[in-house]
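Here the complex is missing one protein chain, while the rest keep their positions.
Here the chain labels run A and B in written order, and each chain numbers its own residues starting at 1.
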Amino acid sequence: MSNPFFKNHGPFLISEILKFLNIKVDGISSKQEVLDIKDLYSSNNTDITFFHSKKYKDVAKNTKASYCVTTESLKNDLPKNCIPLVVDNVLISVSKLTSKFYPDSINDDFDDSVIDILKTEFQNKVKCGNNVLIGKNVSIGLNCLIGHNTIIEKNVSIGNNCSIGSNTIIRNSIIKDNVKILDNCVVGKHGFGFFPIDNKNLRYPHIGHVLIEENCEIGCGSTIDRGSISNTIIGKNTYLDNQIHIAHNVKIGKNSVIAGQVGIAGSSIIGNNVKIGGQAGISGHLKIGNNVEIGGGSGVIKNIPDNKKVMGYPAKNIREFLRDSK
Amino acid sequence: MSNPFFKNHGPFLISEILKFLNIKVDGISSKQEVLDIKDLYSSNNTDITFFHSKKYKDVAKNTKASYCVTTESLKNDLPKNCIPLVVDNVLISVSKLTSKFYPDSINDDFDDSVIDILKTEFQNKVKCGNNVLIGKNVSIGLNCLIGHNTIIEKNVSIGNNCSIGSNTIIRNSIIKDNVKILDNCVVGKHGFGFFPIDNKNLRYPHIGHVLIEENCEIGCGSTIDRGSISNTIIGKNTYLDNQIHIAHNVKIGKNSVIAGQVGIAGSSIIGNNVKIGGQAGISGHLKIGNNVEIGGGSGVIKNIPDNKKVMGYPAKNIREFLRDSK
Partner (left out) sequence: MSNPFFKNHGPFLISEILKFLNIKVDGISSKQEVLDIKDLYSSNNTDITFFHSKKYKDVAKNTKASYCVTTESLKNDLPKNCIPLVVDNVLISVSKLTSKFYPDSINDDFDDSVIDILKTEFQNKVKCGNNVLIGKNVSIGLNCLIGHNTIIEKNVSIGNNCSIGSNTIIRNSIIKDNVKILDNCVVGKHGFGFFPIDNKNLRYPHIGHVLIEENCEIGCGSTIDRGSISNTIIGKNTYLDNQIHIAHNVKIGKNSVIAGQVGIAGSSIIGNNVKIGGQAGISGHLKIGNNVEIGGGSGVIKNIPDNKKVMGYPAKNIREFLRDSK
């Protein structure tokens, strides 16, 4: 699937890519074109991919990509159809290369292409407040409300019967039917992703988007960052209270309830029917099962299986927590 | 007392209410009118009330209401003057019925009735910034300041000598004299109250308001939700730092000091002269006494008597916390 929001500035000749990465590889036909950069699994023979950790060895063996950015020690796990491009730091090289394909995904400067909604096709279709701005590539369904001073920046699709509050900013997001996003939110900005380098960090691209499914509610002052490679997803009928922070690539299931000031760090996956109490925090790259209940104030630092009730910091079985803290 | 902000769409004939709740009760005169829905304590003989938990048995015995939504097992505790209306789920039925009386209290869509302050009676009376919007049923006292892009939505009363910052949104609130509300706050929106139902939660009405007493200060980026049945109250001369979340029905006493990023969950009651350190969280439905000190980062999950100093998660005596954590 091509990226719905970020323009692919490719194809690039492989010779140009080699030069860009500052490496030489013998026997490559310099005239071959590379159409896109994708992960090991979804690449096909017109794409370049990357392989940076042993744990992806099995997927690497079956990649269809023609080229792969990787390391000296990993290159032998690639299949014959895939030519290894060996670099010192795979993630930094991939970050730079992704930026070459998708240069618009690096910086989230304010969208200066927006215009007053009263000068757009939406003027009669949307019930809107004062000073509402609309960017390029925006669609809005029927019976929607958009509050005062709200900015729908570029690359936003809003379904039917949605209510957006005032002073809210949205970009690079797909919002399904019957969703409410209250005041002072920021949805769809890039996540907190960069390589720390002394004096000048290197930001990596965020080519994903935010997907908010049907019937969700997002409370005041919340921030939901878009994904870097994958998307950030809020499942159907999941409700978020005020001042919540959802980091990039997080996926939350359906019918979940998340109380005020909760924070979920990057790439964690939350199941269906999950209840999270106020101010709880969930570390990055975790998997929280279905029907899990997490007590207010908890700090979750490991995976939680389905149907468990946890509390504490670090979070443990709630009965144990209450007993130990007597 | 009648509701100051939400219009009562009653009275309704009791026959209409029975039909609405989809129940039948023998021997009720279908022509009797019901004026309002109130709690057990404040109802009188023109009202309908509700009784959903044994702990309200003593109040139920003395209610003056003519009708009461309740369960099969609780109905016998009602006095003779009060006819029980037995339902499966009292709170859901009451929620629906309250919505019937007060339909405007369910959704907090942006207020599209606001107009530019320069077109109102306040244009010469209030020192205001650029792009200030004022809703219906708003009063503002003498010597007040309202910053840029701030929206005073419907149903707000502001006293004398108040200073409201920029980018702030207020509705359904009573703000007394000499109050400061800084930038980017949202005051008076409905709380995080709903019945979780798969695929489509049911929001319950919030017919209360926010009351901020004299001399308070509310820091930047804070959210204070209005009450559902009762009100959310910040007592005299209480100061809130930045990024604080005060949930629905919370009541805070006077001369209290609450540091940054604190969260107080629904219906908790905080005393006078209470000091709460940064990032502390207080669970819902608790009672925190007068002169209590709560250390920064604490998670309070049970009541705290007057004059105690606590810290920790769960919060305990501060000396004990510091000793145990050595």
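To be clear about the criterion, contacts are C-beta pairs under 8 Å (C-beta built on N, C-alpha and C of every residue); 3 or more make two chains touch, one makes a residue touch a chain.
Note that this is a predicted model, so its numbers are computed, not measured.
Considering B:K75, B:K236 or B:K287, the position touching the chain not shown turns out to be B:K236 (whole complex). Listed residues B:N215, B:T232, B:S267 or B:S283: the one in touch with the omitted chain is B:N215. When you scan A:N107, A:Q123, A:S139 or A:N303 for touch with the missing chain, the hit is A:N107. In the full complex, chain B touches the omitted chain through residues 127, 129-131, 145-149, 163-167, 182-184, 215, 217, 219-221, 236-237, 239, 241-243, 254-255, 257, 259-261, 277-279, 296-297, 312-313, 325. Touch with the hidden chain on the side of chain A covers residues 107-110, 112, 114, 116, 131, 133, 149, 151, 167, 169, 184, 186, 189, 192, 194, 196, 198-201, 221, 223, 225, 243, 245, 247, 261, 263, 265, 279, 281, 283, 299, 301, 313-314, 316.
As a convention for this text, only the chains that are shown with their structure count from here on.
For the pair chain A and chain B, the distance between C-alpha centroids works out to 35 Å.
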